[in-house]
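For this view, one protein chain was removed and the others were kept in their places.
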Amino acid sequence: MEFLQVNPFHYLTVAAAMFTIGALGVLTRRNAIVVFMCIELMLNAVNLSLVTFSNMHNNAAGSMFVFFVMVIAAAEAVVGLAIIIALFRNRQDVDINNMNIFKW
Amino acid sequence: MQFNIQDLIQTMPLVMLLVTGLLLMLSDAFNLRSLLPWLAGLGLTASLVLALPLQPGDQAIVPVYNNMFLTGGLASFVHIALCLGALFSLFFIQDFFQRAGKVVDEIYAILVFSVIGMIMLANSNDLAVTFIGLETMSICLYVMAALLKTRQSSNEAGLKYFLLGSFATGFLLFGMSMLYGITGTTQFTLMSQTDMSGNILFLPAVLFILIGFLFKVSAFPFHNWTPDVYQGTPTPLAGFMATASKTASFIALGMFLHQTMPVLDEKIFWILVGSAVISMVYGNIVAARQTNLKRLLAYSSIAHTGYVLLGLASGKEGFIAVIFYAFIYTIMNVGAFGLIGMNEIEEEDAEVSRWNGIGLRKPWFGVAMSVFLFSLAGIPPLAGFMSKYQVFFAAVRSELYVAAIIGVLASVVGAYYYIRVIVNMYFTKSETETSHALPSCAMSPTIGVFVLAALTLALGIFPSPVYTWIESLFQGSGMLAMAGF
Partner (left out) sequence: MEALLPLIILSPFIGAAIIGIWGLFSSSFRHQEKLIGTIATLAVVLPFVLVLNTFLSYEHGKPVSFHLFSWMATKNFSVDFSYVLDEASLLMGLIVTGIGSLIHIYSIAYMHHDKGFYRYFLYLNLFIFSMNNLILGDNLLVLFLGWEGVGACSYFLIGYWFEDMAKAMAAQKAFVANRIGDFALLVAMFIIFTSTGSLKFSEISLSGDVAFWVALLVFIAATGKSAQIPLYVWLPDAMAGPTPVSALIHAATMVTSGIYLIARMSEVFLQVPGVMILVAVIGGLTAILAALIAIAQNDIKKVLAYSTVSQLGFMFMALGAGAFSTAIFHVMTHAFFKACLFLGSGSVIHAMEHMHLVDDPQDIRTMGKLGKYMPSTSKTFWISTLAIAGIFPLSGFFSKDEILGKLFAAGHEHVMYYAVWAVGMITAVLTAFYMTRVTFLTFNGKKRFPEEGHPHESSPLMTIPLWILAGLAIVGGFLGLPAVVGHGHYNWISEHWLSISKAPIIVNRILHADLTTEWILIGISFCVAIGGVYFAYSLYSKYDLQADLKVKSFFGSMYRVMENKFFIDEFYNAAIIRPFVWLGNYAIMPFDKKFIDGLVNGSGYLVYSAGSVFRQLQSGLVQKYALLMFIGVVVLLGYAIFG
């Protein structure tokens, strides 16, 4: 059953796809929270690839890295959501397209 | 892996900052409000003093914690420079928020933690540390941008910075994972020992990391956030953001590029040069049309990023010039932003018209601003001239003639908008004389302005001590020599 064999390449493909989906989501979604979730998706894609590489190279550095990324993503989420809540309190709206006090 | 007491001693300055940050949070919790600025200043100074003795020696740079982090030598200098940047900004912060009528005591802790992040970023020798440093810094900066949470402008600045910043971080991180995938290590020094030139993933990996940094230093085409964010950020913090974070990112980028690639890849080289040229032309042209001083300085900072990138592409000499430039830029830009903040009461008060005739109403204010602006414009004998000259000079020596000439031309054109502000300060009458209150003249920002203006002048006339200091850090056969310096 050759085609069921999962090799690192498959993981990486998934990671790359996730990353692209995340990036394109950032470019297209209007809700600040969804945009932020897309960014998280990009970070998780990276986590997947890091774990894969860690496995390939048979060393732990990559896996360790993933923990750092996760912690930092959590910290980022705290700050990000706080900013979004502050914005919501002032405008009752988190649509990033309505946010243009500053222009060229 | 074992814990080494020597490593702890080497990183004492950083630990000092960490303790300071925690103490600040604690004092905030116990409502010791008046203590905060002093504590922050004391902690930063103490850390700076602790870093001083780690300077000399042949093996100047000492890697610690299993080669993950660098201390001593250049790393110590960076530590000192960043602490100084924070100290300079500290002069202006309390007064600004007092006048804005907002109590934001957490800013001191955030400031100190952001400095920790910057130092980790600039002095890291490991992808993981770079990432942690970068994010520690960035998260603090996001908070700074959004600090005045009842103002929509501040919210917007914070959210824009946050979303775009995290987006760029995604790319950076993706690049890091690829680099790790190719080399199997996260340490720069080990990477440089693996031959990666043949690998198809190598260039994309470096490029993605480069993009993450280019975003942080606001180089074209990753610059869009800069004006919006600086305009919405509380002014003294915008000054800090524009200088210290860029200093750290430039140094980290330089160290990363040189350590992973003893010979700079040609394509990366041209990307750096291209981004530099477009940044300086674009920044200067668009800056000329701004009517808001903070925005003007934001576009000018894009242009300055261009000059510095040109230096980064010019080898060792260029890197020395870059560090010198970043140091000078910190001094003059923190000063300029600080002064803008002092002349600001409500949100929209950074308009150039607010500065009309100020040179006559408040002479020392006008003189200090002129010093900063002339220096930013690169007019001798102020510090900005020498630093700019060194960067272009390094570029010329690396045979980047066309880029250097475009740079000189751009900076000559760029002088126009700085001078325009000076014209406003001296030759234009304020239309509504009475409604424009005189700028704030509280003790601490006044001292800060004097110190920074004096430094701008002094480092223009006596740049040698600082420059030779930086130069001496690159001598010897230590890590920097191995990294192609």
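A few notes on this one:
Going by the order they are written in, the chains are A and B; count residues from 1 in each one.
In this text, a residue touches a chain if its C-beta (ideal position, glycine included) is under 8 Å from a C-beta of that chain, and two chains touch if they have at least 3 such contacts.
Owing to the predicted nature of the structure, the values given are computational and were not obtained by experimental measurement.
Checked against the hidden chain, the listed residues B:91, B:108, B:142 or B:215 yield one contact partner: B:215.
Of B:9, B:103, B:409 or B:447, it is B:409 that touches the chain left out of the display. The omitted chain makes contact with just one of the residues B:19, B:46, B:345 or B:396: B:396. Among B:9, B:52, B:423 or B:447, only B:423 touches the chain that is left out of the view.
The chain not shown here is touched by just one of B:108, B:225 or B:355, and that residue is B:225. For chain B, the residues touching the chain absent from view are 159-160, 163-164, 167-168, 171, 200, 203-204, 207-208, 211, 215, 221-222, 224-225, 267-268, 271, 285-286, 288-289, 317, 320, 357, 363-364, 367, 374, 379-381, 386, 389-390, 392-393, 396-397, 404-405, 408-409, 412-413, 415-416, 419, 423-424, 426-429, 461-464, 467-468, 471. One chain of the complex is left out; on chain A, the residues touching it are 23-24, 26-30, 35, 95-100, 103-104.
Note that in this section only the chains that are shown with their structure count from here on.
Averaged C-alpha coordinates put the centre of chain A at 27 Å from the centre of chain B. Against chain B, the residues of chain A that register as touching in their complex are 12, 19, 22-23, 26, 32, 35-36, 39, 42-43, 45-46, 49-50, 52-54, 56-57, 59, 61-62, 64-65, 68-69, 72, 75-76, 79-80, 82-84, 86-87, 89-91, 96, 99-102, 104. On chain B, the positions that touch chain A within their shared complex are 127-128, 131-132, 135, 139, 142-143, 146, 149-153, 155-160, 162-163, 166-167, 169-170, 173-174, 176-178, 180-181, 184-186, 227-228, 231-232, 286.
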